[in-house]
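Sharing a structure, written as structure tokens. Questions coming.
Complex shown without one protein chain; remaining protein chains in place.
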Amino acid sequence: MNLLSYNAQWVLLSTLLLGMAAGSVGVLAYWKRQSLMSDTLSHAALPGVVIGFMIMGSKQLPVMLLAAAVSAYFGAWLVQSIRNSSRVKEDAAMGIVLSVFFGLGIMLLTFANRMPGGGQSGLDHFIFGQAAAMVRSDVTWMAIVAAVVLVVILLLFKEWKVSLFDASFAQGLGLSVRAMNSLYTALLVLVIVIGIQAVGVILIAALMIIPAVSARYWTDSFAKMLILSALFGGGAGLIGTLISTLGKGLPTGPFIVVSASAMFFISLLFGASKGLLVVRYYRKRAKGSGQKAIMAGGVTEGGRG
Amino acid sequence: MSYSAWILLTASLVGMSCGLVGVLLILRRMAMMADAISHSVLLGIVVAYLVTLQLSGIHMFIGAIIAGLVTALLVQSFHQLGVQQEASIGIVFTTLFAIGVILISTKAGNAHLDIQHSLMGEITFIPWNTVELPFVGSVPMAVVSLSIVLLIVLLVLLLFYKEWKLTSFDPVFAASIGIPVTLMHYIFMSLVSITSVAAFDAVGAIMVVAMLITPASAAYLWTDKLPTMLVLSCSFGVAAAWIGYYVAVWLDTSISGAMAFATGIIFLISFIAAPRYGIIAKHRRSRASAALTEHA
Partner (left out) sequence: MERVSNMNEAIVVNRLSAAYRKTEVLSQVSFTVKPGTLTSIVGPNGAGKSTLIKSMLELHPRTAGEVSFLGQPYQKAKKKIGYVPQRGSVDWDFPTDALDVVLMGLYGKIGWLKLPRKSDREQAMEALRSMGMEQYANRQISQLSGGQQQRVFLARALVQDAELYFLDEPLAGVDAATERIIMDTLQQLKNRGRTVMVVHHDLQTVEDYYDHVLLLNRTVVAHGPTDEVFTAEQLHRTYGGALRWMREKV
């Protein structure tokens, strides 16, 4: 089977690592309540990718990734300054940056496609992702960056936990919340730039959003959520890539997303902690025992507002 | 009419409908719902095509409205099941869009539908796809459908103007005086869907997002009056269409990409220099008020 060809194995390994890295960063984004920021930044990366290509005149991945990172970072900065220094709210700021950067990217893409060698460079694959089009050096880069992201998240596990849960307490411990925020944005951008080649700028966000939400249905522990989300993300990367290599010209990104969504639906129904069936079961049991809610001290949420 | 006149008319119609709908979108803090709906509309169009095997206007509109409402319903129900609003939007539209892309690449690939088109639109082909109308003669299909959509948007907006205002400003109070807030939410989602699908064919999904959110956000920085904001937003949308077109012709580049970029330029100018809420004005005012004593 040509699926198991040497190159295909490498591609599978890299989308597995990518999925794991995206899944883990996604958990951070989830607890920061910034799920759609990843969508914004991935669109904002497109002009960078194309500019990187135009500077080098050919597909040199490291340069393109660097330019993509700069462009995405600039997008993040713009969202923040629009939100902070005008009455425009964050959701609109994200929509503006997302669509305007993407428009610019498409404009640049038509230039790049006119350049010698541009038409065949497969730049269009950056929009929907085409794992099969990746060459060995692309794969190596992806794997290295994904591994770095995973290691950084694991090494700083305690720090993430405390700064996400209670930023002011973390500050009291002498942890720089600013530094943690910059690092978080850096990780987000890294995953996006390595992900766009395999998954595409439009859908890479899904790989950061869906596994984290799915993991939430299985556990209340931050550590377990990280592990599960990484597994779901890796699994989705692996399965999606496998399916897309079955047919010629099938885009990889959409299959990865659909695999992730399938895991989400399974989690939503059967998740051991918050899954619908479990919740229903407990609710039934609580009713069966005839227990009435008893007045207690405080309520966790809800009372006001 | 000449070729470029038809393109400008098409894009101006997109700018006007999106400008109107966009104002309500950002005031209701639903900008990212527009992003979601403009993407999942693709699935609606593809499914409508696979069912009817034709790409005619009415089927596409029905498919798109259903897809838009399904998106809104799914986002709402996941949210009620405890998923964060943002995450819920992210899950729904990426999944529906992914399914749409897969269907195109496996089943509908040979048709007039293709992926590139769905994202960037094919405004350059619009003048050739015409219909014969009584009295007017031969008119591009897109102009007809966009005009109908603009009429619907205008009508729904004006007829229920005060209800839109109240449900956007204070939905809780609106509900307390008996305005059907939920029904209006879904009517609004339908408006976003038909606007998206009509514009989608001309300019593609991302451009719809740009036209929906950016001119309205720019207008938001110029005025404190809702009617003025609506007029400004429309005008900015039309201006972006014209600027974008001529820039694209000049640089020989993607028309819809250039139009999206033009909305960004208009926003940037407003962000810096709008007399009311631009950063220069704000800076000047905060200096002035620092000089004065605090008032009540």
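Letters are used for the chains, namely A and B, taken in the order the chains are written, and counting of residues starts over at 1 for each.
Just so it is clear, a residue touches a chain if its C-beta (ideal position, glycine included) is under 8 Å from a C-beta of that chain, and two chains touch if they have at least 3 such contacts.
The structure presented is a predicted model; accordingly, all values stated were derived computationally and were not measured.
Annotation: of B:S17, B:S38, B:Q85 or B:S168, B:S168 touches the absent chain (contact as defined above). Summary of contacts with the chain left out: across B:F125, B:F160 or B:Y246, the touching residue is B:F160. Along chain B, the points of touch with the absent chain fall at residues 27, 29, 82, 159-163, 165-166, 168-170, 172-179, 220, 223-226, 228-229, 296.
One rule holds in what follows: only the chains that are shown with their structure count from here on.
Across the interface of their complex, chain B is touched by residues 30, 33-36, 38-39, 43, 82, 85-89, 91-96, 98-107, 109-111, 124, 127-128, 202-203, 205-206, 209-210, 212-213, 247, 249-251, 253-255, 257-258, 261, 264, 268, 274, 276 of chain A.
On chain B, the positions that touch chain A within their shared complex are 26, 29-32, 34-35, 39, 81-84, 86-87, 89-91, 94-95, 97-99, 101-102, 105-106, 115-116, 119-120, 206-207, 209-210, 212-214, 216-217, 220-221, 248, 251-254, 256-261, 263-264, 267, 271, 277-279, 282.
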